[in-house]
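Every protein chain except one is present and positioned as in the full complex.
A, B and C label the chains in the order they appear, each numbered from 1.
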Amino acid sequence: MYFASDNSGPASPAVMTALIKANEGYRMGYGADTEMEEVRARIRAEFEAPDAAVYLVTTGTAANALALATLGQSWQTVFCTAPAHIQQDECNAPEFFTGGAKLTLVSPNAKMTTKELRSAIEAEGTRGVHGPQRGPVSITQVTEHGTVYSLNELQALSSVAKEYNLPVHLDGARFANALVALGCTPAEMTWKSGIDAVSFGGTKNGLMGVEAVIFFDPKHAWEFELRRKRGAHLLSKHRFLSAQMLAYLTDDLWRENARSANAHATTLATGLKQCGVELAYPQEANLVFPRMSRRIHNALLDAGAVYHLWGGSLEGPSDEVITARCVCRLVHFKGGGPVLSRTAQTRDNRLMHKTRRSELI
Amino acid sequence: MYFASDNSGPASPAVMTALIKANEGYRMGYGADTEMEEVRARIRAEFEAPDAAVYLVTTGTAANALALATLGQSWQTVFCTAPAHIQQDECNAPEFFTGGAKLTLVSPNAKMTTKELRSAIEAEGTRGVHGPQRGPVSITQVTEHGTVYSLNELQALSSVAKEYNLPVHLDGARFANALVALGCTPAEMTWKSGIDAVSFGGTKNGLMGVEAVIFFDPKHAWEFELRRKRGAHLLSKHRFLSAQMLAYLTDDLWRENARSANAHATTLATGLKQCGVELAYPQEANLVFPRMSRRIHNALLDAGAVYHLWGGSLEGPSDEVITARCVCRLVHFKGGGPVLSRTAQTRDNRLMHKTRRSELI
Amino acid sequence: MYFASDNSGPASPAVMTALIKANEGYRMGYGADTEMEEVRARIRAEFEAPDAAVYLVTTGTAANALALATLGQSWQTVFCTAPAHIQQDECNAPEFFTGGAKLTLVSPNAKMTTKELRSAIEAEGTRGVHGPQRGPVSITQVTEHGTVYSLNELQALSSVAKEYNLPVHLDGARFANALVALGCTPAEMTWKSGIDAVSFGGTKNGLMGVEAVIFFDPKHAWEFELRRKRGAHLLSKHRFLSAQMLAYLTDDLWRENARSANAHATTLATGLKQCGVELAYPQEANLVFPRMSRRIHNALLDAGAVYHLWGGSLEGPSDEVITARCVCRLVHFKGGGPVLSRTAQTRDNRLMHKTRRSELI
Partner (left out) sequence: MYFASDNSGPASPAVMTALIKANEGYRMGYGADTEMEEVRARIRAEFEAPDAAVYLVTTGTAANALALATLGQSWQTVFCTAPAHIQQDECNAPEFFTGGAKLTLVSPNAKMTTKELRSAIEAEGTRGVHGPQRGPVSITQVTEHGTVYSLNELQALSSVAKEYNLPVHLDGARFANALVALGCTPAEMTWKSGIDAVSFGGTKNGLMGVEAVIFFDPKHAWEFELRRKRGAHLLSKHRFLSAQMLAYLTDDLWRENARSANAHATTLATGLKQCGVELAYPQEANLVFPRMSRRIHNALLDAGAVYHLWGGSLEGPSDEVITARCVCRLVHFKGGGPVLSRTAQTRDNRLMHKTRRSELI
């Protein structure tokens, strides 16, 4: 019954255990810890990329902004969609870290098409030195609307980018959820589909706060290290990031968590549809966007459900149709949320809504 | 017959005379010249703004980017239209000078409506700390499509901005052309219409390369001076900028040049319409955008006309309809352009088109 | 026997316990967690500053750079010492976060004097718009050389800054060590001594990776929040930062850890002096810089001691005098370090030395 933001949930027990273990004894700081060596080896193995450069940071915004700054230049424009996290929810971090690059909104939808991408690329970069230059293409997988690009779709988008010699970045805040939804390998969803750099999310899928950045071409390594340090994102006691990521990659925890969350979402979506509730976007991973009357919404709140509204106001006529956003997570936390009275829920929702709609994102 | 970019034309004779005169003797450098004192007094008088802070720079991009950086913050977004010069033709200068602010495209058209502006403002700034914050509104007058906002339209847009406590910037690269088109006073077109800062263009209207930046609230003065110096836009031999601007403001040269250019454009537009040529946008100042078949286009080139295409390719089927962009200027230069053969013209056009469509802007 | 960088040591057991506890159930994300409310209240109480704005980040570099960016402007210069962490060990993060401010090195020593500070301030800001403008003064307490400013010294430096209306920042990466060394209150060492903002360190004193930033004037609050988010330093599962800081402030853990570390250092310094070893700088907190012949150094390595060299090369004549840097920490970890053979130790040291002298800082 608890479907609020991923960020409100706990970390997986195995992650906490790993942290306790990592707390024993001494390690070299700043990423020279032995756990990081192991993380690097595992990620290279999982991605079938023996030369990949692999780094850890604490936020998805840092992963995205640092990756884009490394791939692009300050006089370029990054191609993304209008609902993209980098456009909507990072308070200009991409612009800051790139030194003032622009974002070109390829599509009003969360999923861009090759036609839209080509058209946007064609429109930019035709004005010589006057306009912004063409820069990286950034694709979000799972998208901000909970949908998943197929491998064919990813490859087609990358092909367009490659025609113009543009690098491709994948915002994989929900990488694992997409991977298990597609049933493919990490290599297939990334470099085999033409992706150059990945923000490989962990925080939304069971970690306390760790995201990896992976460059398949190691030429980016040293620049990234300098940008990370300059961005104040190199942790001194780095072993605590490594330990989390290592637990994540051990015993397939990352896939298990994602599978569980996706299954949970399918159950929810099925149930909602059986009750006649429409979804705003197809449920393909762990996000469900039910559209319902405010009457049903209120009944759900009364029953103890916790989730955020997706646009729309908190009060209104009872027959008004509103959209909710339900984030599903690991089954073992199902039901673990506090059961709130409708009054408390409304207040809580209002608080979240008032100051931070994207808290849910 | 010469209708290429404003930037390809010469400066007014009076401006050259003033430069020669300014070259006599010594002056204090860096804006402390006596000519600048006079420029400041004249602009304050013309704008009925005795406290205005007035500065000179050499490019419109500098005027716009420095003004926006002074009015806004790096975590904000600037509201402008999709065809805006600051969006299309400044190679990310606004992003650079603001330290990474975003540009939100309020409208696909060159003229924004209050409804579009309100809607864009409403959509931003609702995600607490996560999204970009609402920042300055930037309006171009004459617009990039040659149209002119009425005083009512300007006031209505400013009113929307003021509801949200947002400052308003006017990109007046063709300020004089708009002013004489409206037949109003500078004060009416600026602070009386709620404008906080103006890029007051001179280069496109008879100067070698001088634009003024005017803040009606002098609290911005010192910050602007520091930003100008830090941006390497404070000229040491500043008197040569002052002298140009002083000549511009003397004997109504600025209005005369604009009147002449606008009249020239009206004559052209009328003639074209009589020949059955449609205009892509209404002719309201000194820009004319005729739509015609490539056949007519080629005949005009053969007759020695010089202008740029506005989108569209240089070669194609003879019955294809293309849009041209004709910039009209002071009558005393009418006919002063080189008469080029169609071949030369096409080559010239191709050169311009190839590397720099916005060279014409 | 383990005296390598603070960053190589573990977190306090109470901190790990708090993390486990914080992992139960759901919380609001992005700093709206209930633990943060408690952290804020505790810090305000400890600092006797009921209006203080309090924020958490994961690195000292982020704390410093974000605080300085909030206090200053990009056209200013920050006054600090040559050995300052912000100058030496942050890979231009202060320059990046401030948008290009300069750092003026007030003194070659780790402790600046009022005379040096006044002289540096006087020398800057006298060239009108041409030179960098005077900006924040940044003081490190405990200094990078292990010494501690007295309250009188802090007040005197702040007084100089205030004469010129400059804000004062305290880099308190070892805040607790200085506090217990002086035996004063947090208020006395900060706002009562004229400090405007503090980087209140936790990572070097028992946390996994949390530093607070405290502004005594809450007018800086919203700007800091935006800068933190834009810098990608706002953690979604923020409760895990709050929980660490809460444990730190509970049962006086922060002071206990610091007392223990300082006492350990005093024991070490005393022992060294009894053996005739000189110290490069007075031992006043938890850092000891012994100067000794390479012969003694090698004997210590053979005996299993672990520490870094402070300048100087790893190999050389046995009678050459070199300086070591010993970081002492909580007694309950005394002896917890791995006992390495001299060979292993040398190799380890070489590794650390080769790529990262400041790994020890």
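Everything below uses one rule, namely that contacts are C-beta pairs under 8 Å (C-beta built on N, C-alpha and C of every residue); 3 or more make two chains touch, one makes a residue touch a chain.
This one's a predicted model, so the numbers in the text were calculated from it and none came from an experiment.
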Open item on the list: Can you list the shown chains that the omitted chain is in contact with?
Closed with: A, B, C
TODO: Check the options B:Arg44, B:Arg118 or B:Lys229 and report the residue that touches the missing chain.
DONE: B:Lys229
Task: Touching the absent chain when the full complex is considered, from C:Met36, C:Cys91 or C:Leu309 - done: C:Cys91
- [ ] From the listed residues C:Gly99, C:Pro186 or C:Gly201, report the one that touches the chain absent from this view.
- [x] C:Gly99
Open item on the list: List every residue of chain A that touches the chain not included in the displayed model.
Closed with: 30, 73-75, 99-100, 129-130, 133, 225-230, 234
Task: Absent chain, residues of chain B that touch it - done: 2, 4-11, 16, 19-20, 23-30, 32, 57-62, 65-66, 90-93, 96-97, 203, 208-209, 226, 229-237, 240, 306, 336-338, 351-352, 355-356, 359
Task: Interface residues of chain C (partner: the chain not displayed) - done: 74-77, 88-92, 95-96, 98-103, 105, 126-133, 355-359, 361
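Assume only the chains that are shown with their structure count from here on.
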Open item on the list: Based on mean C-alpha positions, I'd like to know which chain lies farthest from chain C.
Closed with: B
Task: By count of C-beta pairs in contact, the leading pair of chains - done: A-C
Task: Separation of chain A from chain C, taking each centre as the mean of its C-alpha atoms, in whole Å - done: 33
Task: Shared-contact residues (touching 2 or more other chains) in chain B - done: 74-75, 99-100, 129-130, 133
